[in-house]
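Shown below is the structure under consideration.
As you look at this complex, bear in mind that one protein chain is not there, while each of the others sits in place.
Then we have chain A:
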Amino acid sequence: MESAIQRNVRNYIVATGDSSQEALAASSAILETVKFLCFGIHVDPVHSAALQFAPVDVNDGNVQTSILVLVQALGEYLTSEEDSVRAKATGILSFVLANCQQNQINATAVNVLTDFFRERLADKISAPKLLEGLLALSKFDAFSNENATKTAKALFNVNVQSFQQAVRHTVFQTIDSLLKQHLQALQKLGDDFVFGFTQIMDGEKDPRNLLLAFGLIKNIIHEFDIASHVEDLFEVTFCYFPITFKPPPDDPYGITAEDLKFSLRECLAATPHFAKFAMPLLLEKLSSSSGSAKKDSMETIAACAPIYGATALIPYLADLFDALKIEIFHATDPALEDAALAAMHRIVATLSAGISVIAAADPTEKALKPLIVECMVNLKEPEAKNSKPAGRILKAAASASDPACNAIVTAAVPILLRQYRESNLATRKKAIIDVLHEFLEASKTLYGSIDDTNDGTRKRKRKRERMSLSASYDCRVAVCPAASDAVPSCSLTLPSSSFSPFIVPPADQDFVTPLLAYKDRFFEIFGTALMSSNEYSALRLGGLKGLHLMAMLRQYLAINEVGIVVQSINQILLDDDDAELRTEALKSLFMIAHHRPAPLLEHTVPSLVAQLPYSLDDPAVAHRTYEKTLHALGELAVKPALFAVIVPELLKKLDRVSNTDSTNTDVTYPQAMLSTVLTVLNVKSAQAHTDIGSCITTLVPRLVSKLVESAMADPEGSDSMWGDVSTLQITASIVAFVLRSLDASSQKTFIDQLFDLFMKGNTAGSSLGGHAVDAPLSQARLTLLFAAVVGSSRKEVILPVASLPEFLTELIGLALEANDDVQREAVTRTVGSVVNKWQDDAGLTTFVQTNVITKLSAIMTSPVVDDLAQRKQSAALLVHLWITKALVLRTHALGFEMTDSVIKLFGDPQVGKKASEGFNVIIGDDELVLNKASFAVIKLLYKQRFFNHCLPGLVSGFKSSMDDVKHNHLIALSYVLRNIPKQVLLNELPPLRFETQYFAWNHNLQIHSSNDISNHFIFHQLFPLLIQSLSLPYPSLKIATLNTFYMATTDAPQVVAAHIQTLIPALLGLSKMAEPNTMKVRIAALRCLAQYPSALRYDILHPYKTQVLLELGQALDDNKRLVRRHAVDCRARWYTITS
């Protein structure tokens, strides 16, 4: 064993350097040998079991012995005359110490080793290695307190700053480790330690070391009595302020200026002793010309103020406030202004906290007086530009503490109120109201808002934070008597380092905002401002905001007074037409409803509902004034508390309207009521509210029975209200929304009932023939309701039918035979949804193959002889499309097969156009069924798969087909492009890309080039087609294509450049005011053109410049303002093209 170590040590020493290959091999061999002794793991498999069996026996002694053996082996080298040999030997020892089992070396050994390392620190050459050894040793379990003090002392004798960064880093790490584990021993060193550390740190420049050192300083300040070395400590710390560090661009350490700023700030804010040194310097830095230094100073002042305490701040107050005021009044940068306001806030808060409770008001008031005076001077002319910052200053100060708030409010509010009374100018009134808002906001910050529970938790939290910061120092420095007064026992029991939570006496509940005295005046001012018939809406908005803020304050308004606020705001909703005012009023009511729904239920809802007309003959119906009321109700009904009231009220109103005889047959108004309910449900389900499901027992039965009754009583659908298709559609959507929010079992119950109703005809004896071909029209249309319900069912809900194939066959038969479009659409949607959610894949495949494809294609391709046959053909196509969609969504192979047969139909002059438009059905999103919300089976990337599948077919079909049907391919393509995400166009499917890469790799091709080819291949193929499709007479498709071009310009400029010759004339043609170019088309074309100057090279665009500028001149004179605007922008950009 000995020989192994000796041999390795010799190898190591002989090897060149300490990082050559041989040296590394030898050092790891040594470590292995030592480790092998440590763990008792033998290389020999025969012995390993035995050794593992008794590790305890062998272990204890063995690490010890092996280290001993190592030291012996190193013996002569460690004391060698040769510098490099000595350093190297030390290095290997340190390395082994750092990596061995540190808990198994006994105290004597550690003592000896520590002394050895410590005493040799003067050896400049070996020092780096010695320090590494000490760092390792300091973490040993047997490293004693005595060792720690000795080590620390030895470190202080080293000229640390003469070493390079890594060595210094080791020193700081060692000190960190010592402080962590032997704090109490080091504390006995007292001043020596503090002074020693300042010596070590003095002159440090490396950000990595500084970050560590700042942390240590903070620790030292907390743990040591620094009284006699405050200045030394301060000097080595503050010399870094303000931090102007800029990390190098490829900084591997990730240290930011912010990190350094923050840790330095923590040091400066660590002790009140720094106050007398720091304050003048910080003040000086406030007038610095650099914005970041200024901001840093202000943030540091904000952080230090509570620690330094009032006594330290008071001498500098005037200067501080002056400097901060300048920042606020002459703000160049909002961030600086905010920092200044925050600093001011903290200073004022400190002032009131630092003085004993009895006399708390005095210094605060005294200090604030000049500030208030100056602000009031600026507020003399409230509409001047300084009044806003003055208001913000007062807000920052007033929100800091109770005495400050009292002082400011008593000084400022009466004057402002008098000014308001005396002025007639609306702008001035508005400016004063703006300042009053600041006070209300301040009060909200300080005394809490209505959303706090009544015990004032917010205030408590704020105060706790403040006190915990100051109280942790009052062991030594009694600058915070207020805090210790409040918690008398704390300063005695407090462990000096703790930030422990305090128990705050519930005293602050007694504090009430000084604004309470002005409540009535505020009511008057804000109320009249809101109601003023002045057309200056800013004043009215100001009044509204004021009332709102009042309602939001904690313990400010009694519930009946909130009622008054609510009623005032109601008036806006009832009488006013100003859109902005209405929006704000709604927002405000919405927030009040969150905290105090009662006044809204009492006043707002009834008055709004009452404003809705109850008869269609009401002139309000013709003038559509109900729309605003409904909108207001709809917005408010999103709140659960109001939802439960508003929706039934709306239904009641709806009943009344439909029961009141009228000569008016326009059903827009009742439909608008239903739409409102639908919108509310839409918003609520987007916000995942849980109270939608309960509608299944209230709203849904009511609407369904209404529809069914109406359909039974009125077979021809002549009832204008309930027989109308739109009514039916809205109601179906409502039912779908409610159903989607239910769980599977509740859904199952409802669906079973509905099947009873539809399939068995179980409506109190009479039968509903919705699923019969010859059903009366109004009953046939109810199938829409059926589609909504079946389409919204969860996957696991099993439909109450004997056999799915039979059910589907029946439905398909109905769809083919149905006379009514609504019924047919509804039934096909149902078919699609059922197919999509059919869980048994094999069953599905067989069914579609045997029962669907052949049957449908027979009808679709048979020659059309009469109207009936044509209708049947369209019906078959529709069913085919919906089943295709259902299968494509779940990326079923048959879906793609069926897509191909749709593409084949494009060549048919009769059905081709309808088939191409059917692509919208297949790839477009449907709102009612087969979407994510209605639990359809939707596979990831199905759109990509679809795109990749049908693109070649469409392209080749376009090329090979006859002229009269060519455009069908383009129509289909445009629908696809409109519906697929942009990434799909630019990248192929991941698996496909993998294949190309694999292919490229196999063929030794550059992967890059193959990617380029695959990306642009699609585009190169598509571009000619896309350009041709611009001549199709469908504006919406044109816009979709133009958007594709727009996207392509930035993402695939090479392709655009290749086709520029055809693109530019086409786009210029579309930008002109001529018959087929709608405004949106013109704008889209101009948008595309406007992109080229920045995206494409000069030499590509230059040949077209003159032509483009000339022709854009026409667009400058467009009839539509928006087009002219885009034309101006586009032309301006083309003018900038220069070589």
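Quick note on the criterion: contacts are C-beta pairs under 8 Å (C-beta built on N, C-alpha and C of every residue); 3 or more make two chains touch, one makes a residue touch a chain; residues count from 1.
Convention: contacts and distances are computed from a predicted model.
Selecting from "Histidine-containing phosphotransfer protein", "Tubulin delta chain", "Glyoxylate reductase/hydroxypyruvate reductase" or "MIP18 family-like domain-containing protein", the unshown chain of this assembly corresponds to "MIP18 family-like domain-containing protein" (UniProt protein name).
Within the whole complex, the absent chain has one touching residue among A:252, A:334, A:619 or A:1033, and that is A:334.
Checked against the full complex, the one of A:668, A:685 or A:1062 touching the unshown chain is A:668.
Contact residues of chain A toward the unshown chain are 334, 622, 664-666, 668, 1035, 1073-1075, 1078-1080, 1082, 1113, 1116-1117, 1119-1121, 1124, 1128-1129, 1131-1132, 1135-1136, 1138.
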